[in-house]
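For this depiction, one protein chain was excluded, whereas all remaining protein chains were kept in their positions.
As written, the chains take the letters A, B and C, and residue 1 is the first residue of each chain.
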Amino acid sequence: MAILKLDKLTVRFGGLTAVEGVDCAVAEKQIFSIIGPNGAGKTTVFNAITGIYEPTSGAITFEGRALERPLTWRVLAMCALVGMLTGLTAAALSVDVNALWRATIKRNYAGPGESFSSRAAVADGWSYLQGSLALDHLRGDRWAVRTADGRRTLGYAASLDEASQLRDRFNRLIALAVTPDAVREQGSKWVVVDPDSDAELASFDSAEDAQAVMDKYAAIAREPAARRRMALATLVLGIAVGAAGTWTVWHRARRTPEVISRAGIARTFQNIRLFQNMTVLENVLTGMDRHLHGGVIRMALQLPGIRRQEQKARDRAAELLEFVGLAGKATMLAKNLPYGDQRRLEIARALATSPRLVLLDEPAAGMNPAESLELNGLIKRLREQGLTVMLIEHHMKVVMGISDHIAVLEYGVKIGEGTPEQVRANPRVIAAYLGSEEVS
Amino acid sequence: MTSLSFLAAADASGLWETLGQYTLIGLTNGMLFALIALGYTMVYGIIELINFAHGDVFMLGSFLALAMINVMTGRDWDWSDPQMLWLGIGLLLLVVPLFCAALNVTIDRVVYKPLRRAPKLAPLVSAIGVSFVLMNVGLLWGGAADRHFPDLISRQNLLGDDAAIGFTAKDLMVVAITVPIMAALTVFVKATRLGKAMRATAQDPVAAQLMGINIDRVIALTFALGGALAGAAAVVYGLYINTVSYQMGFQNGLYAFTAAVLGGIGNIPGAVLGGLVIGLARAFGSGYVGERWTSALVFVILIAILVFRPAGLLGARTREKV
Amino acid sequence: MSNTTAPKRFPMAWFYLALLVAYPLLVYPENALFRLTEISIGMQLTYIFIYAILALGLNVVVGYTGLLHLGIAAFFGIGAYITGILTVPAYPFQVGFIAALVLSTAGAALLGVLLGAPTLRLRGDYLAIVTLGFGEVTRFTLRNLEEITAGTRGLNPVPPPQLPGVLATPLSWLGIQPDWSLDYRLFYYLALGLLVLVVVLLTNLERSRLGRAWVAIREDELAATCMGINAARVKLSAFALGCGLAGMAGCLYATTLTSTAGPDAFDFNRSIIMLCCIILGGLGSLRGTLLGVVLLIGFDNVAAPVLDGLIQGANINPNGNPLLTFSNWKLLIFGVALIVMMRFRPEGLLPSRVVEEELVGYAPQPRGKLLRAR
Partner (left out) sequence: MPPLLAVEDFYAGYGPIEVLKGISIEVQPGEIVALIGSNGAGKTSTLMGISGCLRPSRGRVLWQGREIQGLPAHEIVCRGICHAPEGRKIFPRLTVLENLQMGAFSRRDTKQIERDLQRSFELFPVLAQRRGQAGGTLSGGEQQMLAVARALMGRPTLLLLDEPSLGLAPLIVVKIFEVVRQLNREGMAVLLVEQAARMALKLAHRGYVMEIGRITMTDRAEALLTDKRVQDAYLGE
């Protein structure tokens, strides 16, 4: 059964086509090699498999599954949560936090020793959003009628009852201010009369005075509505932006190297990419990361469970280092290793992720014949351990010696495939890989 | 603060006039930022260093301009005569940029050059160190208080006294000096041999070396150009804003650097675009949102733009080679 | 010093710690130094401990994980202001110190995550400018939300922690008065205790899976993700921890100062100084960070005023010539020192070295079956 299948894999960068319509099926416990001239797109295939590049078209399936992060309810919940958070923050900013603070906290708390009722604060916060006029308790048991944001004081009163009456009057005035013809001429005065109760709410000496004051009330009347609209708009916009942003971020990371590595594919790199300033041992331990558990707090406290787990990981890392032939070099910095050892360490690090499929990108580059012979042995032992190996290699000896199956790429297109013998006999392959005969 | 002040401002003199006025102020200020931002962006483009000291070179340039004006006034230079005025400004625009260029090149030679192969953050810390040193020099030179920079150019509205939009001789001066300088820079970088060498070095230093380009000289040239632009900006700034202090390099440098990043750091047209965007953001911010939120607004815009365009407005995303 | 090996280093650390614990108890040196310098060295040490916590937080982000963060002061400020809002008598909350400490830390960490999440894919200098921008936004916001933060005046008085009653007697044996406003030593031990706790926890984390993941991301993000490391989560954890520690330091700062100070105490300059501390000391190195803080903050808070005092005392400057006061040259000396240090030790004074010696004593022995097949 094929463990990895590439189906019409195509990768393009801008206008350049790196890989075009490549089909491949890698059987379990096989050593599968990709050969081809430099620039033929071999590494691009690896990059597409391991999620570094997004395939332009085509499918990659590993053990029958497309390697994507599954869509779970947690993702949706996260989107909703972030959306709500952004929305609420935006709305809070748009309703003017300063004024809200004044309306809720400062209005309800006079100072040290005074009591504070959070229920009253919430109620005041709500009426602030409603835009209703508020009563402030002042020193000397006086009361002030103020706009919801506390910026404007409309009047003062000597008792709470009087203050509430005053507030009612202002409420009526404000309601009337937005209606046309609220001000009527009456004798030498200009008055505002409540149409329901016929009570006189205010009187002025001139039409200009009346107009100016009524304009002020009209502004106050419009303000809460404008603020509510603004708050609602920012709330909706914030939720939309937050949720959409989270969704985009998640969606963009559906097929990342991390997900693919966790599914059981590990790789090495053509130009060695070790963690140069970490020790050999730590490099391998980093590969084991996903098998280690424990939250930040348990790690910070180094609880016994964590220690045991760490000790186990170190033992296993030591096994892996021994396996690739790096025993005794565990405490060296990776950058101080000789070239060949760095390649071996990359293999050990890849193995540490407990993969079922290993991709080796030119593992023998820079090795001398003796070393690459040793490498052959190592790759074969990997297969004996039950792993599937995919290999990009230029050393024909390595390739022909150990491969079960070879695919040949040229200019991003697969031009031949088969057992080493078949490939060796394929005239197209000879022409492409072994040098064009036309140059004479 | 919110929609109310917007309406109030609009009521004062018509929505479109206000908008035009803010745009004008924004563009004028933006050109100044752009001039400084170019120095950041060019240096970053070539050696990938955020040259924190750049703003302070600018600051010292304006102190030099101030000192020169004082000396010239002392020797009876007649600033009220338009001919003498423009001659004087021309002289400032010659000497101050030269000084700033020399200063910048010296800094590179003495401080940054030995660190070309050091870990990336080491030159950054050195640049911070240079910034402190220059700031201290400014402090010793000009004192801790704000200094008044002579108001040499009139604030008369060129569009007539009762025009709805104000465009003063000062605004004209900013445009008349910065636009030709930017044009000259563009021509230099686009068309001349050295300019091309500069761009080539920024794109691929190794290949540039293989072409026979002396990278060290190109880097020195870049610092010189950046310094000269900062010097020109310093003169214009002094004449336009009329207040200088030893701390102004930091604040303006911050905006200019933000402008450079906004446009895509290392990208020369990007720096100009970034400068204009920041100038406009500040103008509209103080007009429509409130003066005290302006600075916060600039950075909110910056963050928002970078979240959606991680390499700046004109920056190109690079694909990592694996 | 930098060549000491592991078995020797730990006694050295204990030695320094013992020295720091003992210093305030031996009243004589503090008094002698105070007579000499007119500065309470013990109080300044308290601030150095606080800044050390801040620097350690920054070191997690910049040193371990390699994300250039230029706005750490904002999180310091956020911690201070959360503490201020939660504890000052002008507001009704007035929670205890422990609660304020926890909430400040958590609040700053949460904000760090909120800032980090959308900007994770930015690289190097772009991330730097975003964090710088965030720092400035925070400062302006603190200044502009006058109703809540009291604008440029800052919130005060931030009350001191409640001393558990059981401690009063043992403290009196040591000659320490149980009154925070009278005896600096209570703050001193509080800050020192928290610093030691942070150092111990960070040392553990550094050697754990998470610490390795941070460094792996710094060394080669792509290779790390190919090893199954969730880069986003790891970076966010570094942001959360770094910013959280900054918030914790901010809480301590406000408590020690009994005020949140104004928003300008948390400006870009503060971030830059902290960054200089950790780069100077050696990125990613705990010891280096501590040394960097001692040198730079020590210079700023202790050496500079002392030298100023000495110059005044020596009476070389009877006319008050500004060129002859030390504070007018402070920035210059500071700058030159930074330049010179970077010139000769670009990797810092005590660079992090996950060297052989640290892991000496441990030579893993392979045993059992080689490779588990699946």
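Everything below uses one rule, namely that a residue touches a chain if its C-beta (ideal position, glycine included) is under 8 Å from a C-beta of that chain, and two chains touch if they have at least 3 such contacts.
What you are looking at is a predicted structure, and each value in this text was computed from that prediction instead of being measured.
Across the whole complex, the hidden chain's contacts among the shown chains comprise A, B. When the omitted chain is restored, the residue from B:N70, B:S154 or B:Q203 that touches it is B:Q203.
Although one chain is not drawn, the whole complex shows that of A:A226, A:A365 or A:L378 it is A:A365 that touches it. Looking at subunit B, the residues touching the absent chain are 193, 196-197, 199-200, 203-204, 206-215.
Residue-level contact of subunit A with the missing chain is found at 15-16, 37-40, 335-336, 338-339, 362, 364-369, 394-397, 411, 424, 430, 432-436, 438-440.
By definition in this document, only the chains that are shown with their structure count from here on.
Subunit A and subunit C have CA centres that are 28 Å apart.
With centres taken as mean Cα positions, subunit C sits 34 Å from subunit B. Work out the mean CA point of subunit A and of subunit B, and you get 35 Å between them. With touch defined as above, residues shared between interfaces to two or more other chains in subunit C number as follows: 118, 144, 222.
Among all residues of subunit B, those that touch two or more other chains are 322. Residues 50, 52, 85, 97-99, 101-102, 105-106, 108-109, 111-112, 114, 116, 245, 249, 253, 256-258, 261-262, 266-267, 269, 273-279, 281-282, 285-287, 289-290, 292, 294, 296, 299-302, 306, 310, 314-315, 317-323, 327-328, 330-333, 349-354, 356, 382, 385-387 of subunit A touch subunit C in their complex.
Residues 62, 68, 118-119, 121-123, 125-126, 128-130, 132-134, 136-137, 140-141, 143-144, 222, 268, 272, 275-276, 279-280, 283, 322-323, 328-332, 334-339, 342-343, 346-347 of subunit C are the ones that touch subunit B when the two sit in their complex. Those residues of subunit C lying in contact with subunit A across their complex are 89-92, 114, 117-118, 144-148, 201-202, 204-205, 208-210, 212-213, 215-216, 219-220, 222-232, 237, 241, 354-356, 359-360, 362-368, 370-374.
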